[in-house]
Structures are given as C-alpha cells and as structure tokens.
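Let me begin by presenting the structure, written as structure tokens, before commenting on it.
Coming up: chain A.
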Amino acid sequence: MAFLDGTTQVTKPPVQVSDDARGYYTLGEPLVDPVAPTGPIKDRWTNRKFENRLVNPANRRKMSIIIVGTGLAGGAAAATLGEAGYHVKSFCYQDSPRRAHSIAAQGGINAAKNYKEDGDSTHRLFYDTVKGGDYRARESNVYRLAEVSANIIDQCVAQGVPFAREYGGLLDNRSFGGVQVSRTFYARGQTGQQLLIGAYQAMERQVAAGTVEQFTRHEMLELVLVDGKARGIVARDLVTGKVETHLADAVVLASGGYGNVFFLSTNAMGSNVTATWRAHRKGAYMANPCYTQIHPTCIPVSGDHQSKLTLMSESLRNDGRIWVPKKVEDCDKDPRDIPEEDRDYYLERIYPAFGNLVPRDIASRAAKYMCDEGRGVGPAVKEVDKDGNEVMVRRGVYLDFADAIGRLGEDAVREKYDNLFDMYERITGENPYQVPMRIYPAVHYVMGGLWVDYHLQSNIPGLFVAGEANFSDHGANRLGASALMQGLADGYFVLPNTIRDYLADAPFEKIDDSHPEVQAARQDVEGRIAKFLSINGTRSADSYHKALGNIMWEYCGMERTEAGLRKAIDMIRELKADFWTNLKVLGTADSLNQSLEKAGRVADFIELGELMCIDALNRRESCGGHFRAESQTEDGEALRQDEEFAYVAAWEWGGEGGQPVLHKEDLIYTAIEMKQRSYK
Partner candidate 1 sequence: MAVSGLVFLGYLVLHMYGNLKVFAGHDSFNEYAHHLRVFGEPMLPENGLLWIVRVLLIVALVTHVYAAVVLTARARNARTSKYVVKKNLASSLSSRTMRWGGLTILVFAIWHLLHFTVGKVNPNPDGTGTADPYNLLVESFELWWMSIIYLLAMFALGMHLHHGTWSAMQTLGLTGTARARARAKTAGWVVAIVIAGGFALVPLSVLTGIVSK
Partner candidate 2 sequence: MNLTLKIWRQPDTSAPGAMHTYQVEGISPDMSFLEMLDTLNEQLNEKGEEPVAFDSDCREGICGMCGMMINGQAHGPEVTTTCQLHMRSFKDGDTITVEPWRADAFPVVKDLVVDRGAFDRIIQSGGFISANTGSAPEANSVPAPRDKAMRAFNVATCIGCGACVAACPNGSASLFVGAKITHLGELPQGQPERDSRVVGMVGQHDHEGFGGCTNIGECTAACPKEIPLDVISQLNKDLRTAMKHGH
C-alpha cells in the first residue's frame, strides 16, 4: 500500500454546486486546521507529542483548568491532568461525577490489541473508522485514535475495570457492529458503567490528593472570554441557585452529546447542549450539527407520556428476525396468529446478503418506511403528519426470536440475552420468549459538535472540547464501541499532551470576578434566569421540548428532504417566539428548581434545532447518519456527493436574529481511498 507513507493517495478538494440552504446562511472564510500534522500518518502523533511544549512540574500547580463534564472524556481528563499536577476544577450537573451518561453504554469499547491474532491492527481500526464514518472525518485524528486505543485497555485494567475474561484469565473480546475482527472489550452489558467508574475513581483519588476540586450539581451556563481567550465559566449551583464565576487558564468542555434535541432519545434526561451552545454563541464553531446516529433496536414509544427511550444491544439482531405483517389489517393482531406467509421479513427481502445485520442507518430507515406505510405494530401513538393533522401511527416492528428458540433452544437464548429480555419485559410488560419483541429506531448519538483542531482546541484559544461534545473522529457515522474509545482517548491520552502546549504560555494575566468581561457574562446569565421566571405564560418548558422534538424527528430525523427542512425551520422559529412569550416557570431562582434548569436547556435546544436543519438543508447528499431523500441511488441507497461535500461544515454564530456563517474545512485523504459503500 503505497499510500501508507502519507504521500501518494490524495483526494481532490470538494467544490459545492448545489445551494439548498441559500437564504438561511452566509458563506464565511474556508477553515484549515492550524495545527494539522504532516508526514507519514503513523508518525504524526508521536512527532506531535514530542514537538508540543512541556510545562515544568513546579509550574503546573499555578495553572488551573476548568473541565465541564465528568463522563469518560471529562473524568479521564480530570484524573490525568490532576495527576500531572495542574489545579483542576471539575463540573457536572448530577449529584456525583459517577452518574455522567457514559455510564449507560452497554456494548463495549474497541481497541486494536489484536489479541485474537485475526488480522487487526492500528491501521485496520483506522480504516474501519474512516470508512464507517463515510469519509467525513479527519484522517490524522482517526489514526491517532486507533493508535492510542491499545493503551486505553491497559490503563483501564490497571484501574481495576472488571472486563470479561477467558478461562485462562486473559481478556476476552468480541466482534461488534458488523466489523470482521474481534476487537471489542466488554464488561457484560455494562461496559460504559465500568469504564466510567474507573475514571471516576481515578478522579476521586485526585480530589483526595487536592489537585481536583469537584463541583457537583453545578450547571455551566456561560463561557467567560477575556481578550478573546477562554478564561472561565459561569455556573449555577443547582442547589442554592447561586450564580458563580469560576476562572482558569484553560477551559475544557466534555459535556456530552445533544441527542435530546429530539426530546425522545437514549440520552439521559439532563443531557443538554447548553455548555457547547453557550460557547458557540461566544464564537466557537459548531461542526456538522446535522450528523445524528439513529439506533435501530430501541424499545418503541408506548404513549405520549414517554420521557425517554431505552436502547437494547445491537447484538439482538444476530439471532432475532425482523418483520412486519404484509397486510395492514393484521397489524393489531396477536403476532403469533399471523401465519408465516403473511409476514414480511423486509430486511432479508431487500438486503439478502446482510439480512437483519445491515448497518444501523439502513435498518432504521427501513423500519420507518414500514411504519409510514401503516404496517407498524404495537400501540398506536399520536403524531402530527406533514399536513398538520393528528394521526395515530403504530411505531414498531417485530424482532422475533421464535426461530432462534426453535433452533438453539430457549435456554441457549436465555443464556445469551437474559438481561436484555428481562429489561424488555420490565418496560413493556410482555414476555419476549413468547411474543416477538417490538423495536423501533431512536436517536442515540450525535457525531456533530464543537469544531476542534488536531489538539482538540476549538477556534477560541484556550477552549478545548473532548468526547461526544466535539465534532469528533467519527465523521458522518460512528461505529459501535467507538465512542467510549474516543472519550477515553481524548481524556487520558490526547488532551493532556496537547493542552500543555497551550499552557506553556500560562499562567496568563491574573483576572478576578470584577473584570468587566467576567461581570458581563455573569449578568447575562442572571438576566436570562430572571427572564425565564418572569415570562409567566401558560406552557411548561417540557411541553416546548416535546414540540421541538416532534419537529426534529419528523423533518430532521431518519430521512430529510429539502421541503421538510424548510418547513421545520419555520416551525422552529415560530416555536421559539412562542417560548419566549408564553413559557411558565414556577418557583424561585435561589433554590433547587428543576423547571428553571429545564427552561434553559430547552431554549438552547431550540436554537440548535434550527442550525441542525440549516446544516442538513445545505448538505444535499446522503452520508452516514444523514440521509437526504434527494440524494439516493435508484434502489433507495444513500448516495454520497464527495465532489461537493467532502468537507466539515463549521458554523459560526451569526448573532441574535442573524444568519449563521458557514466555514468549510476540506477533507483531504492521503492515507486512505474514498469508496461508496454498498450492502446489497
């Protein structure tokens, strides 16, 4: 492979011809990563670690770093930077750092250890990740991710993470998410929890050592910029309601993903975009916001009371067969009474080669089409259709284990999946050993996030972004078990090696609360809180969130169209106006007030939702998690438009009422060849 040395294979920069989003944005300067590494891809990170300047251990104590978020990315970063001797202030909105939403990850974490000798390598993991991301990620970043992945496992084992082991006492792996090698390390169905507890314990150790100061039940509500540099945050103590300013030499945002913009998602109730959106409003670019990942195997919505969706591991698709009734009139029948010839195993029918194991986005879209046709199953839920009428739609397809039970026996199936089956039964009240499970896709992960350079620094000096909060290494689509890898890579190994280059110039000028820019940031926050409490309208923040979620899911969900997105933007603007005049938040600002917290998050989601639609509208191509109906092959497959869109869309805040500004960063591949994917 001649291109391994990073010199031969070079793609052409894209030139955009279509302009669907005209009128909604202005075009800004092209963007380049100012610290992009060069040279052979396998040496880039090693060289960079060497080139980056060091900070004398004696000086580290005098430097402070704020880290917002205690998930895998934030927790790992706090622990590591604390160990290095910096003064770290860590923030999370939960009552303990251990509760960050990383805890919910089930499946596993990838690492190119090649323990199975099945041909895995750093390069293969790199290759799979870039390809899986539909060639919309930066190759240098992805290579680095693959490179440090092995160290992550070492680190976690040393911390006492109880990974699954073989009889001989060595670590076990499995293959996950359709890749052909076994590189996924796991701890039963609770990998995220175990990894997070490892990072949390490492961080608590630093709290005891005095290097990390922990602020729980604190929500970041504003970024503080002084002379153009990120120098702190404004946070609200959620218990006392006190608005506090915290100042430092650098700020790290590791605040997770914004999938909750859809209201229903597999994210935690408190997952929000506020931390990154506030930074965006202060000038940080938001990259590829429209890239969302929808997971096909979630438990369907059971009614409009639903507050969140629960994911069930993808592994279920290995043994379950997905079908819907052929006839609409069979949809409310007991599935066991529907004869074999009246069932449509649609994935096996359309994708005979991959069958039920097609990639997440394909499986998800196919389920949506079945339900749109009226062949969905399960309870009908209220929806508003494209013409604004209320309709009742069944949103679910069967995932049937009858074959597997017949073939392997119920005990074997039980052994493999009992915890998932139990969880399903608890939530739905139905026994999946007897009745086919019902599943439906749900929003699960966002690939978009704040734009960062190779050092994970945003375009605001001193503002670093890690984990799901940055636009990350996953391009337009993330492979299973790669988000945990990225969060820990960022936190343990990347940030500590890049932030030092920035801090080599610190400590910066001393500032205190009385600095006018700090004062202004704080007053903004106080003003906003006062505003929420004084609108005194009639609708709860939650009801706005639901309305926004409906719009996003309908028009910016699994399938996006030009007309739909335009309509969505109008609807969101209307919703925003209504929100600011008709919101009702009870209680006071100086106590625990969950409605107030919610109002702030919803306000930011509304603005983000609009930008997501604009980004989706602009990107007239289908790639990864983004499917534009206008860009598909004759048989309905996603069609990428590399000549036009092989770029990162980095959006700059255009001011209140203004238009967002689009900066394009071209994606140039030197170490890998771009290919269209096909699963037929």
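Convention: a contact is a pair of C-beta atoms (placed from the backbone, for glycine too) under 8 Å apart; a residue touches a chain by one contact, two chains touch by 3 or more; residues count from 1.
With respect to how the candidates were assembled, all candidates are chains of the complex that A comes from, given by their letters.
All values derive from a computational prediction rather than experimental measurement.
Visitor: Contact as defined above, complex as supplied: which of the candidates 1 or 2 touches chain A?
Guide: It is 2 that touches chain A.
Visitor: Name, in rising order, each residue of chain A that touches candidate 2 in their complex.
Guide: On the chain A side, the touching residues are 76, 79-80, 83, 94-99, 101, 103-104, 113, 115, 151, 153-160, 162-171, 187-188, 190, 193-194, 197, 200-202, 204-205, 207-208, 214, 216, 239, 266, 268-270, 302-303, 305-308, 310-311, 379, 423, 426-429, 492-493, 496, 540, 542-543, 584, 586-587, 591-592, 594-595.
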